[in-house]
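Every protein chain except one is present and positioned as in the full complex.
Each chain gets a letter, A, B, C, D and E, in the order it is written, and its residues are counted from 1.
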Amino acid sequence: MSISDLSPLGAQGGSHVRAVHDEFHGDLLEVSMGPHHPSTHGVFRMIVTLDGETIVKLKPVFGYLHRNHEKLGENTSYLGSMPYTDRLDYLCSMTNNWAYAIAVEKLAGQPVPERAEYVRVILAEITRLLNHTCLAGFLMQDLGCSGTPLMYAFREREKILDLFESLSGSRMMCNYQRFGGCRVDPSADWLEGAKQLTDGYGQFLDEFEALLTGNEIIMARTQGTGVLSPELAVAAGVTGPMLRATGVNYDLRKTDAYGVYPRFDFRVPLGAHGDVYDRYMVRVLEMRESIKILQQALAGIPAGPIMDPKAKLRGFRPKAGEAYGRIEGPKGEIGFYLVSDGSPNPYRYRVRAPSFINLTILEDMCLGQTVADAVIILGSVDIVLGEVDR
Amino acid sequence: MTALQLCLVFSSALFCVGLVGALARSNTILVLLGIELMLNAANINFIAFWRFSPSPAPATGVMFVIFSIAVAAAEAAVGLALVIAVYRHQKNIRLQEANRLKG
Amino acid sequence: MNAVLIVIALVTLGAAAVAMTLRNLIHSALLLIASWAGVAAFYLWAGAEFVAFAEILVYVGAVSMVVLFAVLLTRRSRADLTVTPDSAGRAISGFIAGGAVCGVLVGAIVATPMGVGSSPTPTVTVKQIGVQLMGTHAASLLIVGVLLTVALLGAIVIASADRTDDSEDTP
Amino acid sequence: METAEQIRDRLLARFPGAEISVVTNPGAAAQHSLLLGHAHARAIAEFLRDDAPLKLDQCSNVTGIDWPEKKIVETTKVTVPDPAGGPAKVVEQKSERVQPGYLEVVYHLYSIAFRHGPVILRLRTGNRTDQVTVPSLTPVWRACEFQEREVFDLYGVKFEGHPDLRRILMWDTFKDHPMRKDYVEPDDYEWEPTPHGAVLEKAKAHYPTPPAAAIAPAAAPTPATGGAKS
Amino acid sequence: MIAAATTDAFLERAPVLLRDAVTGFLPEPWRTLVNALIAVGLILGIFGTLFAFITLAERKILGRVQNRPGPNRAPIPFINKRFFGLSQPFADGVKSLTKEDIVPRDADKVLHYLAPVALLAFSILTFAVIPYGRNLVPVELDAAVLYFFAAGAATELAVFMAGWASRNKYSLLAAMRALAQLISYELPLLLSWVPVVLIAGTLSTTAIVDAQAGWKFGFIPHWHVFTPWGFAGFVIFMVAALAESNRSPFDTPEAESELIAGHLTEYSGFKYALFFMAEYFGMLALSGMAITLFLGGWRSPLPFLEFIPSYLWFGGKLLALIFGFIWIRATFPRLRIDQLTRFAWKFLVPLALINLGNTIVWSLMSNSSALMQLARWPVCAAIILVPFVVLGRKLSAGVAPRIYRYA
Partner (left out) sequence: MLGSGLIQGLAVTAKNLVGSFHDPARYTNVEYPEVKTKLPEAYRNFPFLVTESASDPMGTLRCVACQICEKECPPQCIYIEKSKDKKPDATGKMQLFPAVFDIDTSVCMSCQICVEVCPFDAIKMDQVFEVATTSRFEALLLNRNQLAKPNTYYHSIHPTEAAEVDGRLAAERKAAEEKAKAAAAAKAAAAAAPKSATAAASATPPSTTPTPKPPAAPSAEAPKPPTPAA
């Protein structure tokens, strides 16, 4: 079976798409979930057609948060787009910054000092902890936990945000990376704080997992729900933990080896079933690997400048050309495609938003499942509408 | 009119409401409900006669009603299952149209 | 004493009569539940406590649910809940038949002299019912038990019979 | 991984007659791309996906670029013979040439199997007005589904063979394509005091009596073209 | 009646004495009527207040479980002191009373109005037969337990009415779910207390409490929960009670993350408050019945604690059970509706039936020698434990923690 056969758009139709007969149409119930719905994670809307409680059709509707981010990027200078990238995926501003910085650095051939690379890795991995912890909390909220895992996640998130705030001045909209380094050099105190957070995080994860991982209700709800086949996942451009949950070994930190990631020893957890439980577990295990990376990076961070001395901020004009830079964000591959015509503003500024592309197969995962499953499948995709709608 | 007669009139009136419903309506569910009403009317008679019998001690009327309720419950379950089966076949539950033996 | 009975009877009859004439099936079902509750009230009035509670438990608690389920499962759209008006001829013949039966029954009841027994409300305890069920009526109890089991099995078989494809159970 | 030129040569050998050319990237990233003609685009895409040494199974990024028509002023030196019979003079002659505009769709392909990439494909439309069709690659890579819809929505490129080509980010009744370079935003701003004159002027033009509207924003007329999705 | 009735007579009899002091002078038919009215008023007053503070306690406990303070800002009016937000329920009450009551245009107006009223009425009816203390039972019925469940059975009907009348697709889904849930959990709920009736030989709540009097070896109370069948019955009863009162993890009809608020989506203001009240009343009533059936009713757990009046024991047990409800809500996610019904039919119902047989074994063995008396403990425990494990295995087949590989 080839890949196109697996997709509903292929010749044979989807693997489990059931035909909706017209004469039965009265039996179906069309429910508009969102844009005002407690579990659509923002102003996202799904038009769900139900047969009883079973989903026979699901059409995602986007754009309620569309602000033409890319047009804004084309009308601002290269530097001016940096704070806007914070607002794409507002949980992971540090990695968004990094992805944008990497694209611009590629475009301009700008080197980055070693210390800055270490700081970037540290911040990216802390962001991964932050994102995955919150995701687990939100997913459990969708499952009907009355806020408890979410509050534990937010308790830990608070500590991370405090770190971000004391480094960059802002809790969520960090605006921290610059082309050729980072804006501020982290002090020794800050690094000590990050170390404390890292050392304590494993303990928190143990408790979090004791609450959730072995819970029979959670296992019953999530195992076998929203199964995604590796073939379809690859064809649909799904990246990040969602792809790895299907068993495909693809982590840009390993394959692209950007930054200083090759210096660290870490493993890539892989799922086997591609269901919601695997997506949850892959994220939890990734957090444990992130802790390992953080410990190595914090131990090995070198002294030196944080910015490349030749780097320019104001009046930055890269030569004409184009570049596509990408990193492994917590939600998947976040990439920036930039076309320069030599002017201070990018000619074309494109965001490859992971959660937008991961939504491509939302319907495929939801067909044949129930309404309650659709909610947790959407939760397990890990979307942030700021990024989906841009 | 004695209390017993009142009870019996009540029961026969209820029976007739059920009968009219079962005869006059074409919706299968309503017909079934009419039959349920008629059964209830019968139960009222049992209780009334037990209540006003010269020797109510053996509680036979109560026994009858208990069994009757059980039978009525079974009837409701089977009847409504039939309604659903009919609906599956002909996509409505109008009694007049349920005249084919084979779906 | 009789006044209570008359009130109960009127409420029950009214609910049943309205239920049988309404076009909205859900309203009909809910009104019928009210009339069953009225019947239960009659049992209480007559001193058959156990039967009254059993009536509520079975009819209000269970049969009504099955009815509502059936109503909701056998409709294709919201509009289906309102039944199309029945043919006048059918209604008239139904009324004639019902009225005739009613007339005959009431006439017979009024004409028949009935000896009234105990005026104090008789009591029957749960214990007595249990003893009787297990004693004199043990055979009937068994038969009813078998009947119920068979009926339920039959209901399941009928309701799920022609769904041989991969579709789900009824919710 | 093979270079763009090598891939082009292999593709030309496999698809004789196909229009394939390499677009070089002068920037530091040096990510060169392949410009494909419409006729063989889908076949080439399928070949690239299934080809044993390349196996570009992931289409990571799909995006549009708008290249509006631009005037190119070229200065050429022309030797003009002196009519008087003297030595021929070299005269600089300015010629204005209009390079026709077009829309471009860029696909970034990677291989998950072999972990290489990117191979960049480009498809161009004939112009920006009536010939805006390119073949859709959604049947080859499912990942293109939403992204091509986005390009359709924001640039107005029509994808032939796309299974569900609708607007995705803008509402269905929206008329223009906002990411085009010549897009003019409607003046349906809500009037509010702002230090930016241009916006203020537009808002004033849109609302005949702005000061009253400013004092009581609720009384402001609702924008004619804006508003929520249906 | 045992000795305690006289040793600590005053506090124990205080409520009745107080009532008689008030109504003693009335002639007989009036006296009964007034007494009944007083009982009704007391139940409404006490349980209404309890409801108010349980909502606060729930939010506080949920807050503390989630490491936050919970509502703590509503001040006491006029003196402007906060007292940990103790006046929050009253603020909520005022808010819900003054909020606009919105009825959807297409709603079935009568049913939309009737649903909260019916729900509350039925859940209040159930309070009539619970013995709150020694000699404190509002209505002495011979078939009290049957009455309780008959009245309780109608509550889901009201939920259905609410869901159906709202003309909202989410509400309709909720109505269907409520029906399915009721039909599924009614059975285990009823079956779980049949063993108690079997052992006690009565359907009267007071008699059931009396059957649990006394202590074995002087310190193990004769509560039904301290027997293998009683424990199993209690657990089944509580699980089914969770489902009957639409509490997490069985709150599928009002599943917030899926159906917004289910049958409550289109309710606001005071009607919403009535629903809320009815939910808590249902929870309180079911807890009260669980106490009566399994936890010895108002009886004290140890002989030397008998000086504490019986109604306080009842209240304490009630609060403990309510805490359990809240604790479970704070911890568990929601089941899916098909898993929920499967759990009822494939796990709880068979287990309840086996428990019924278990009870018969227990009662048969109790009449024999001392050896048998001792042997019935392990035997009955095994009879219920083995099916529990086997059925649990079958139910959770294919669901297990997984081991992950790394690349």
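In this text, a contact is a pair of C-beta atoms (placed from the backbone, for glycine too) under 8 Å apart; a residue touches a chain by one contact, two chains touch by 3 or more.
On a predicted model such as this, the values are computed, not experimentally measured, just so you know.
**Q** Using the document's definition of touch, tell me which of A:I217, A:M242 or A:V260 contacts the absent chain.
**A** Hidden-chain contact among the options goes to A:I217.
**Q** In the complete assembly, which of A:T49, A:S170, A:N249 or A:Q295 touches the absent chain?
**A** Within the whole complex, the residue contacting the unshown chain is A:S170.
**Q** Of the listed residues A:Y152, A:Y201 or A:Y324, which contacts the missing chain in the full complex?
**A** A:Y152
**Q** Who touches the missing chain here, A:Y84, A:Y118 or A:Y201?
**A** A:Y84
**Q** Taking the full complex into account, what residues of chain A touch the chain not shown?
**A** 72, 76-77, 79-84, 86-87, 148, 152, 155, 158-159, 162, 165-170, 173, 175, 178, 181-187, 189-190, 207, 210-219, 306-307, 311-315, 317, 344
**Q** So that we can see where the missing chain sits, which residues of chain E does it touch?
**A** Contacting residues on chain E, toward the hidden partner: 61, 64-69, 72, 327-328, 330-332, 388-389, 392-393, 395-396.
Heads up, the rule we're going with is that only the chains that are shown with their structure count from here on.
**Q** Out of every possible chain pairing, name the one holding the most C-beta contact pairs.
**A** Greatest number of C-beta pairs in contact occurs for B-C.
**Q** From chain B, which chain is the farthest off, judged by mean CA positions?
**A** D
**Q** Report the inter-centroid distance (CA atoms only) between chain D and chain E in whole Å.
**A** 65
**Q** Between chain C and chain E, what is the gap in Å from one C-alpha centre to the other?
**A** 29
**Q** Averaged over CA atoms, how far is the centre of chain B from the centre of chain D? Could you give it in whole Å?
**A** The separation of the two C-alpha centroids amounts to 74 Å.
**Q** So which bits of chain C are touching at least two other chains?
**A** 50, 54, 62, 66, 69, 76, 80, 168, 170-171, in rising order.
**Q** Touching chain D in the complex: which residues of chain A?
**A** It is residues 3-4, 7, 9-10, 62-64, 66, 68, 70-71, 106-109, 232, 234-239, 248, 250, 255, 318-326, 333, 335, 337, 339-340, 347-348, 350, 352, 356-357, 359-361, 389-390 of chain A that touch chain D.
**Q** Tell me, which parts of chain E touch chain A in their complex?
**A** Chain E residues touching chain A: 62, 65-68, 169-170, 172-173, 176, 248-249, 251-252, 255-260, 329-339, 396, 398-402, 404-407.
**Q** Give every residue of chain D touching chain A within the complex, in rising order.
**A** 25-29, 31, 49, 57-61, 63, 65, 106, 108, 112, 115, 118, 120, 138-147, 154, 163, 167-171, 178-179, 183, 229
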